[in-house]
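Excluded from the complex is one protein chain; the other protein chains are retained at their positions.
Chain IDs A and B follow the sequence of writing; residue 1 opens each chain.
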Amino acid sequence: MDTDLIAASVRASSPEIIVIIGACAALMLSLWPHQDQQKYLTWLSLITILLASAQTLQLSPRPVNIVETTYSGMFVVDAFATYFKMLLYLGTALTILMSGKFLQTEEAVKGEYYVLLLFALAGTMIMVSGADLLIIYIGLELQALSIYVLTGFLKTRGRSVEAALKYVILGAFSSGILLYGLSLIYGLTGSTQLGVLNSALATADLSEPMLILATVFLLVGLLFKIGAVPFHMWVPDIYEGAPTPITAYLSVASKTAAFAVLLRVFMGSLIGLEPLWSSGLAAIAVATMALGSLVALVQDNIKRLLAYSSISHVGFLLLGIIAGTTSGMSAILLYLLIYTFMTLGLFAIVILLHRDVRAGEPLTLFSGLAQSHAGLAFMAMIFLFSLAGIPPTGGFFAKFYVLVALIDAGHVTLAVIAVLLSAVAAWFYLRLIMLIYIQPAEPTTGSTAAPATGPTGHARAAILLSAPMRLVLLFSFSGTVLSGIFPAWFLAMARQASLSGLGN
Amino acid sequence: MAVIAFYLIAAVVLVSALSVIMARNPVHSVLWLILAFFSSAGLLVLIGAEFLAMLLVVVYVGAVAVLFLFVVMMLDVDFVELKRGTLRYWPFAVLVGIIFAAEIVLASVIGTADMETNFDASPGAETNAEAIGQVMYTQYLLLFQMAGIILLVAMIGAIVLTLRHRPETKRQNIAKQTSRRRSDAYELKDPTPGQGI
Partner (left out) sequence: MTPFPILSLVIFLPALAALMLPLVRDDRAIRWFTLTALLLDFALASGLLLAFDSESAAMQFRESYDWVPALGIGYKLGVDGISVLFVFLTALLGWISVLASWSAIQTRVREFMISLLAIQSLMIGVFCALDLFLFYVLWEAMLVPMYLIIGIWGGDNRIYAAFKFFLYTLAGSLLFLIGILVLYFAGGRTFDMLALMGQPYAFPTQAWVFVAFLIAFAVKVPMVPLHTWLPDAHVQAPTAGSIILAGVLLKMGAYGFLRFSLPMLPDASVYFAPLMIALSALAIVYGGLLALAQSDIKKLIAYSSVSHMGFITLGLFTFNMNGLSGAVIQMFNHGITTGALFLFVGLIYERTHSRDIPAYGGLIKVVPLFGIAMAAFLLSSMALPGTNGFVGELLVIAGAFGSTGWAAGAAVVGALIGAAYLLGLYRQMLLGEVRLPEGAKMWDLNAREIACAVPLLVFVFWLGLYPKPVLTLLRATLEQLLAQVIGTGA
């Protein structure tokens, strides 16, 4: 590569470089012994993300259908990647904002938290911009490794360490499967570049056993990452054990990045192999939605409930892949954006209600919230209704658009099954709302972390709405509501992004 | 000439490999293993893969063997007790041995009949390292850099997960010390005479 190409490549990957430099700077800053170290680290991380997003927007191609491939075909900058990067910035920034108070309550304030989050962000950015299976894998590993450590960040809590261990094993196993599928594809076509794969597989014989094997392995590896049935086994345990902001991150950003890869690979390059995986994926989607909705009905821990709820959302998203074409892909993109807003908002409220890890996060944390904090309760209600898919929230429009894409492609039966399972899922969201509004508050049982509040025992006074939390709630709430009432703008963005996503 | 060198080094490899399993002292086992690695590196140099030989020395000896030594020396494992009763599994060991031998014979008999044997690296390259470098720093540049970042994250992660401060030991909290303000240290009181504080 001559210097011009190198310069173009560096310029194209400047957002990633900014994030990595920011992470290294945070690493050095974390060594500085200062009382307000955490505040400075938060600021540093946010500024890094802001700079990176400014650079991403500046690099975004105009007109929209131009695709710039750099690093000898490894790295691509197109509207698809830009959209996903903005989504990832949003998710990571909100996670960073949510973490501050949480870490202080858990007495686990360490600078490396922010360093690892920024590295995870860099990993996801590489994943979504990758135009070669190898670089996608490397990005995946970078993100996964950072998150393994973050999952086990609360070293003194057994659940956190257990979750980290499970996640490492699960992640290593699924990465292995993914890599094996990748190598088989390489063996069959002689290249790992997505653009080359598209044309190489266009004339492939679909009954070739090696090809089927390769597709299956690749698909399974990715399905592990998003937590689809039957590869969801440890997802609830991991979500339950990880520190709550990291659970939020896992639930939102990791999934977004994994879906980006899934879309680029399976709807972009390997679209020729569609007959191989479409019926299998339909069955998986239905099973995922069913399991997520049904098992969540019996949960009594908030984080486990939210884990199963995100599994059911994953099922719905997979339907978008089955719908195919531009509308299916833009449906998934829009859904991921709205899903980011509502899930992060709800997790923010869970963090606010969190008192002490020893007490766990039972559903009764939500009891009586309406009587002590009306505004917070209202926001929680909107987030829950959005997750259930009730208009006029954004969650409804997201589901609606997926259904439009699905019926457009002719899968009416799938659509009917999907909406019936949504109705089932509505039950546990409704139960939470019932706890918030109808149930009176739980009296404290003398846990040490709660302040003494007299005979009525309201531990509600422990909710501290710090400025970062307010920011998080503001963003997520307005995002959820606006995408429901004025979805046109969000829809246009998603459609633009999907056009280039199919181009490869 | 090269043949003599080959047989010599190969003999060293075999002897040290056997000594690994026969040595009674576990530290001796690891040291014999290190010798086996070095000798294998020598063999690699002989066939012209000098970069791989260096990698073998740096990675296997420098990292893996050292790790073994750490484990062997720091953990109090009773190897005698551990190895007691292993002789009971001799049929299984013989079976595995036969399989291995069969594989080697099969591989050498089938040989390289259908395989691509033209392993010519990129033209114009003089050494292995240069050949690898020509691809790694141009075509696979991004992969290389990102792999480096992954290693960095692994280091950070290992320290984050395992570094702990015992609660009983007294340590200095530098941040607390340097952020100490005059107001934390002392306050002025004006006692009336005869009253005290």
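The criterion applied here is as follows: a contact is a pair of C-beta atoms (placed from the backbone, for glycine too) under 8 Å apart; a residue touches a chain by one contact, two chains touch by 3 or more.
Because the structure is predicted, anything quoted here is derived from the model rather than measured.
Here the chain not displayed is in touch, across the complete complex, with A.
Touching the missing chain, out of A:Val67, A:Met86 or A:Leu430, is residue A:Leu430. Mapped onto chain A, the footprint of the missing chain covers residues 370-371, 374, 385, 390-392, 396, 400-401, 403-404, 407-408, 412, 415-416, 419-420, 422-423, 426-427, 430, 433-434, 437-438, 487-488, 491-492, 495.
Following the convention adopted for this analysis, only the chains that are shown with their structure count from here on.
A straight line joining the Cα centres of chain A and chain B is 35 Å long. Of all residues in chain B, only 138-143, 146-147, 149-150, 152-154, 156-157, 159-161, 164, 173-176, 178-179 touch chain A in the complex they form. Put simply, chain A touches chain B in their complex at residues 1, 9, 13, 20, 27, 33-35, 37, 71-72, 74-75, 110, 112, 115-116, 119, 122, 126, 134-135, 138-139, 141-142, 145-146, 148-149, 152-153, 155, 164.
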